[in-house]
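Not every chain of the complex is shown here; the ones you see sit where they belong.
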């Protein structure tokens, strides 16, 4: 990590040391917001932003994200969490209290095409992607120089479907060593096993180079060209055991026309992939996403 | 009004008879959300959606919009409003309690180009624009047949800058008779006097056919063509005494290129105007907009 970046992260942590986020998911019933806001008020916290959503017809599920400011937050963290316990129980909540200054540890997986990795590193250097990039793992050597020049450990682990088990063992060991919270598949062209995925439920973010559910699977640009579509897209989603079927976080598209062959589509698509993945990763880092069944609520 | 529409409005009112919206603007301080949500909880109201925003650096202004469901709402309206009085005073709030089933009375002003009027009438007929369109006023006869075929009163009031005062007197009288709450200038090409405007502060919505603040004033498409822009736009805003300077509600744009002369730009622009005005009017009808200084908060 270079000096500029270190300063930026330290500055960010200092500025946000009294900020936290509360994520809530529970059956809907009267009084939830009153209970939460009263709790915050009694603990001298001031709400910065608050979003909520009730999923009506399908059973009255309630979702909430509150970002608040609380003097001496980190000193009071334990007290807050303990005190919130009873509210959580009363309303049968799944809840998380997340401290803005505690950055997530991120691993990036990449194969041969570096554009998505490059975008993330760029955002990281600009101070716009607030995480600790703990390591980059690749089945190609392509990105080593760029990654290491930023002081980020780079691990080359050759991979193919015949040695998947050994590869994933090595990867999991590295992820454990680096205490990784979130894995970004920045165009990593290997399929992960369900054994691997279950360790990081809703913590693995993939970018698929099509507008899902169109062109699930391999070679989407070639297939988009063959079908003669007039727009191509990209989709960022959490990884589940079903290929390209996990909860969608973000999508975007770009125009193509008859002059664009699949190589040109790929170029146009790469610019979309960069933007879509970058948005999805930032929303995850900002604790904006709640997964419910196979969908995301993005606050 | 045709039968289909009457049914749609009645159905909407029946479905929403227990829904209300609370709009709040006050100096920021701890405890506002707790007080509001506690108030609603104590009156058996269940929050449907809630949005808030704090304007930080410029003095800590707090804004909130809550949509809630409350059994027997209309019977309890007076009690609710009285009870909220003390909260309003405590926090020095400007606040409004609005009942979803009480539709706003709308007047539409139009000149010779009917596309924006047509879009609004279409949305109205489809049950997507929930207001009582009380009357249409025009300085041309063009739209009479279409408007009257929907059972909406149409008033032809010739206008020019020399008879502005008399014209506005007639208009104000009609607006009073019809108890109009909101005026939509759907490409009405006459300037309103400040005497007129002060009667309807933040209740007159205009569509300007440029991406403001570019091309304030007359003939924006001609000027856009002359400047050689690659995109044109439209802006919907509340009318104030400063021409095209009121709080912006919504904007959108479309691409043009060197082949598009000002006539073609106008055609492209009209499609944008329709969409932008329609969005702004709906947001106003749904009580999503709070005006602060010369800007809008759109929840």
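In this document, chain identifiers A and B correspond to the written order of the chains, with residue numbering beginning at 1 in each.
Just so we're on the same page, a residue touches a chain if its C-beta (ideal position, glycine included) is under 8 Å from a C-beta of that chain, and two chains touch if they have at least 3 such contacts.
Computed from a predicted model, the values in this text were never measured in an experiment.
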| item | value |
| --- | --- |
| Whole-assembly copy number, given 2 chains displayed | 4 |
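Here is the rule we go by: only the chains that are shown with their structure count from here on.
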| item | value |
| --- | --- |
| Copies subunit A and subunit B - rotation angle from C-alpha fit, nearest 5 degrees | 180 |
| Geometric centre distance via CA averages, subunit B-subunit A, whole Å | 38 |
| Complex contacts: residues of subunit B adjacent to subunit A | 28, 30-31, 33-34, 37-38, 40-41, 44-54 |
